[in-house]
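Missing here: one protein chain of the complex. Every other protein chain is in place.
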Amino acid sequence: MELGMEQAWLLPAITGGTFAFLLLFGKYLPRGGDFLAVGAGVATFVVFLFILTDLLDVPRESLPIGKGWDWVSFEGLEIRLGFEVDEITIVMLAVVTFVGSLIVLYSTGYMRGDPRYGWFFTVLMLFITSMLTLVLADNLLLLYAAWEGVGICSFLLIGFWHERRSAAEAAKKAFITTRIGDVGLLIGIILFWRATGTFDISEIIEAAEHGEGLLGDGTYLTLATLLLFAGAAGKSAQFPLHVWLPDAMEGPTPVSALIHAATMVVAGVYLVSRMMPVFAAADPIALDVVTALGFITVFISAAIGLVQTDIKRVVAYSTINSLGLMFIALGSLSVTAAMLYLLTHGFFKALLFMASGSVIHATEEQEVSKLGGLIKKMPITGWTFAIGALAMAGLAPLSGYWAKDEILVALEHEQNIILLALASFSVFITAIYMGRIFYLAFLGEPRDHHVHDRAHESPPVMTMPLVVLTALTLVSGFIVFSGVGEALGFDGGFGEFVYFEEPEVFHFDWIIGIGSLIAVIAGLAAVPYFWGGTGERAHAVAQQFPWAYKLVKNKFYMDEIYQVFLDRVVFVLSGILAWFDRNVVNDTGVDGSAMITRLAGYRAKFVQTGQLPNYAFAIAFGVIMLAVIAFAVEF
Amino acid sequence: MIPLQHFLVLSGVLFSLGIYGVLARRHAVLILMSVELMLQAVNINMIAFAVYFDPEAFVGLIFAIFIITIAAAEVGLALAIVLRIFRNRATANVDEVNIMKW
Amino acid sequence: MDGNPILFIVVVLPTLAGLIMMAVPSPRYKEYIRWIATAAALPVCVLSLILFIMYDYEKSGYQFDMRWHWLSNVAFLGENGITLHLAMDGIGAPLVLLTGIVLLAGTLISWKIDYRNKDFFIMYFLMVSGVFGVFVAQDLFFFFFFYEVAVIPMYPLIAIWGASTDFGTFTRTKEYGAMKLMLFLVAGSVLVFIAIFATFVEAGLGTFDLQALEQVTYSEDFQRVFFPMYMLGFGVLAGMWPFHTWSPDGHVAAPTAVSMVHAGVLMKLGAFGILRVGMTLMPEGAEFWAPALMVLGTTGALYGAFSAMAQRDFKYMIGYSSVSHMGYVLMGLATLNNVGINGAVLQMFAHGVMTALMFSMVGAIYDQAHLRDMRLFEGLFQKMPRFAAFFTIAGLSSLGLPGLAGFVAEFHIFVGTFRTYPLFGALGIAAAAVTAAYILRMLAMAFFGPFNTRWSDLKEMNTFEMVGGGMLVAAILVMGMWPDPFLDRIAPSVLNLPVIS
Partner (left out) sequence: MNPDWSLLAPEYILAGWAAMVISVDLFFGRVRKDYLAYLAALGALVAALVSLIYINDDKPFGALLQIDNYATFFRVFFCLIAFFTCLISARFVQERVIHAGEYYALILVTTIGGIYMAAAEELLTAYIGLELLSFSLYVLTSFLKFDLRSNEGGLKYMLLGAFSSAILLYGISLIYGVTGTTNFSEIAQALSGNNDDLRFPMLLGLVLIISGLGFKVAAVPFHMWTPDAYEGAPLPITAFISAISKSAGFALFLKLFAEGFMPVIDEWRWIVAGLAATTMVFGNLVAIQQRNIKRLLAYSSIGQVGFLMMGIAAISPDAASAMLLHLAGYVISNLAVFVAIIICYNQTGKENIDDFAGLAERAPFVAMCLGASLLSLAGMPLFAGFVTKFILFQAAANQDMLWLAGVAVLMSFVSLYYYLVVIKEMYLGQPEAPTRFPIVPLEYAALAVLTAGVFFVGLYPQPFFDATANATDLLFAGTSAASVSSGPPAP
């Protein structure tokens, strides 16, 4: 059998099968069946390679290619179980299968000894299945199903150590927050269906481009588009739905690396990229919203990242930051930039998480105030982390630099100079806090010797993926160049492979390129200045602006605001409703009517006085009443 | 011949008196007598109608005879019960006989 | 009697088992009673599955037809006056299957009932007979006959084997719950009775046969007056807001198996009645009143979800979530389009299995802990992983997680609603989000977190509970992954409804 795009369904089938097998028989297997999971991961990557080869062989116009089956079909509604591949998909597939396999491998080291070791891999397999389905889905409904699937896996994995109250709460928070976005997504999907009668992505895009039916109505289309974006914003942790992502770090680190850095959280970006023609067809306000939220997210997360002291949380905020950047790119119609960033981000962010995971694994500590000077004890981890951080900061020639550069270029093309300046400023801040976290954790003097003594380099099964990812972080940015792309078998550079409307041939904008590089270096240079030694200068700055520091330190009080909203509005409302139901509907309405009936009976029974004359009177009265009725009817 | 109306008025008056008696009296025997009054009113009606409308068949007359007979039986029966009440409770006033109510 | 007796067997078999049990001397042979009960429930469940499979969906329409002239050619009754006319269509098929599954699961879960278990099973089986009867009756009289047969045993079942609870600020005794439930359900039927009488007169056919009455075209004014009677009357049983309060209170008082049948199946009778009687006989009335039904359904969905959020008692929470989910069913019915009504029927099945599963799990823990306040439990996942997993699956299905039954059903309903009433569709989806909130809250509160050592005596579910729950989980998964067999049967029958065309 020829293995190609039409067999893309094999990807989720492989992992899905592994999941089912592990679920049923996992506990009877040695090591909880982790080798199966690793095998499945590798197998997906291999299949991905076949698909990629196949994709490179066919002309671009024939994309997407795939295969589907009817899942639900009756008059009025048809839902297909369809899988298809196009060039955006293939980028996501690369991340999911490659990073996914590495992380499964890494987990065999990281999770060693956990009482629910097997269960971890079972859920991980389910997650990868859902994620692959999400990526490959040829229709919005299947996408939504997988979307919820990855959500529930995220829930299960964040809450993996559910004995910890905080983990349980974080899991709940993650699911409910994204679910709020999903309400929008589902409504949006149904609105598209209402207009076009199909869930098929290609058909919807076509209808939107031609303004068919209800989609010709600009308001309707914009509304539906924005609702789609709501779902994307929830999943991709955009303001104001970003609050769940930092808390999600309660989960095991491989989970953070896979789900909350490389794959699931970029699902929103992926969705918007795929639906880009629809966004473009809608009122420009839709894309403005995307850009605006992206910017807000970027600055909020960067500011918070500056003051966080938990190594994983800083990385988490940097993820939010990156996601914001991707949306900024999308807001400027640059699918190329967004997808490139997505790809490279998948590598270096996974790397950062896994490296910090390695730190946590070795020291059992994630507060930077207790770390420091680790680079001597854990050289591989330290250096890989450094490279990841630099890539995140956007230092040339690491992959992050090229991707960020693409975004800035896109901004310059599509938007105004102010936004460009803002974006460049964000690059500066990113450099500062990425530098800071590396500096605090790995350089300087150990702050807690107890922790320091415990630290040791992680086993090879964990460092190996780090090294692989580091290599990719170093080189993956170069695929923007046509030469590199052609060497790998593509038509040209990344921009000529993944694009919206027009292929973008890479050309280096010296002003932006040098400018952003200066911002990065300035940011990195500021780190030793502020946090060197005991970090008095940083403290001094904080004391200079106590209110700002407090605001940022408390994450702009977003959690508190939500909490107040929940406590004061939602729970009060539900409390009132429950009270209303019990006391008004039930005790007054229901019991009340019973009471009235009983009361009527109680009153009426005293007619029966026991006195015979009264009885006789009743008879006489009855006769008279009947006579009155009779004559009234008659005359 | 006396017009029928006279009989009817008489019987109506008697009947009403009977009803009044039943409602107003408290002694069981007096109530019984009032009922008898009502029955006599019926008899007057029956006989008058029989004579005026139904001279050959005189169903009304037979009816009247039966009513008299039955009324007699009724009184006998009622007095027996009243006697029992009086024996057991030393009163035949119906408003004092009200153990059972509500 | 002529025709295929298989439906009659399904209806009568449970009652027959009850009669056999009557012959067993009670206090000494409790074990025999249990075995007889299981031995009766198993074939009934299998039969219902066989019926579901054998239903020829390519032919669609009514199948397994059976008639027995019960009362005919007297007074106003003509040739077919009142016939025990049983037949099953594609809408009835999944519901019969649902009843069979819940019956067996409930029987297994009631295995540990010890106090007068003979009487319990007799009543329980009688109730199930009634439920089966409603789903297959094709005669208005017998529809109601079975309806009330299903209702009567609820009273003793709740009042004798139920539990009274003190909630601090208020108490709910089992007598109160039982009495309210019984009176409420019969009160609903008052309106339906009146409407039935009127329908019979208006049709003037001298028969109560539904299929004959369907052929009649009733005047529009007549439909407008009497459809709401069907709608509200059956709506009471379907937990329609604001006539829903019997449901949570009844659940709180009821023993586990009864809650399962009650929420899982009995509430479906109401929605089924609206569909089978109200909408089938009076399509124009349905059209006229559909907006009202939509408003009531959506209100129920939102109101139930918010009320559930405020609950701390497991059963109250599930009870209100049932109100919410039945609100979806009503919404689906009110769409009056193919997709929405399909969704409503799917939701009947989906809600049936998941709510039965939830109640059986609550029962499993209540029997050990004698408490149902979710605040008191913590970290149950560590002590009872299977139990918690089952509960979680039910909860996830209820919040509409794709791949589980609830999503398939709710999705159809939302899609259908969006076609006619987009705003209400959006509200419905919002209610689903609220559902997610309270379900996850409950999971996080009771199943996650550090284990509360107060409960270190709790044991994992016993085998019977596991088998019973496992069946329901399987049903949830099958429908969630592969709804085709259900839709194959439901869709053609829905398409035949006059209200669609």
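As written, the chains take the letters A, B and C, and residue 1 is the first residue of each chain.
Assume contacts are C-beta pairs under 8 Å (C-beta built on N, C-alpha and C of every residue); 3 or more make two chains touch, one makes a residue touch a chain.
Note that the structure is a prediction, hence the values are computed from the model and not measured.
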Chains in view that touch the one left out, judged over the entire complex: A, B, C
Which of C:Y32, C:F193 or C:Y366 contacts the chain that the document leaves out: C:F193
Chain C, residues in touch with the chain not shown (by the definition above): 70-80, 141, 144-146, 148-149, 152, 155-156, 159-160, 175, 179, 182-183, 186-187, 189-190, 193-194, 197-198, 200-201, 204-207
Chain not shown, touching residues in chain A: 594, 597-598, 600-602, 604-605, 607-608, 610, 612, 614-616, 618-619, 621-623, 625-627, 629-631, 633-634
Residues belonging to chain B that touch the chain removed from view: 8, 11, 15, 18, 22, 28, 31-32, 35, 38-39, 41-42, 45-46, 48-49, 53-54, 57, 59-60, 62-63, 66-67, 70, 73-74, 77-78, 81-82, 84-85, 88-89, 94, 97-102
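Here, only the chains that are shown with their structure count from here on.
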Chain-level touch network, classified as line, ring, star, complete or other: line
Chain B and chain C, separation of their C-alpha mean positions in angstrom: 64
Two or more partner chains touched - positions in chain A: none
Of all residues in chain C, the ones touching two or more other chains: none
Chain A partner contacts - residues on chain C that touch it in the complex: 170, 180, 183-184, 242, 245-246, 249, 303, 306-311, 320, 337-339, 342, 379, 381-382, 396, 400-403, 407-408, 411-412, 414-415, 418-419, 422, 425-426, 429-430, 432-433, 436-437, 440-441, 443-444, 447-451, 483-484, 487-488, 491-492, 495
Touching residues (chain side chain B, partner chain A) in the complex: 19, 22-26, 31, 94-95, 97-102
Complex interface listing, chain A residues touching chain C: 71-77, 141, 144-146, 148-149, 152, 155, 159, 162-165, 167-169, 171-172, 175-176, 179-180, 182-183, 186-187, 190-191, 193-194, 570-571, 573-575, 577-579, 581-582, 585-586, 589-590, 594
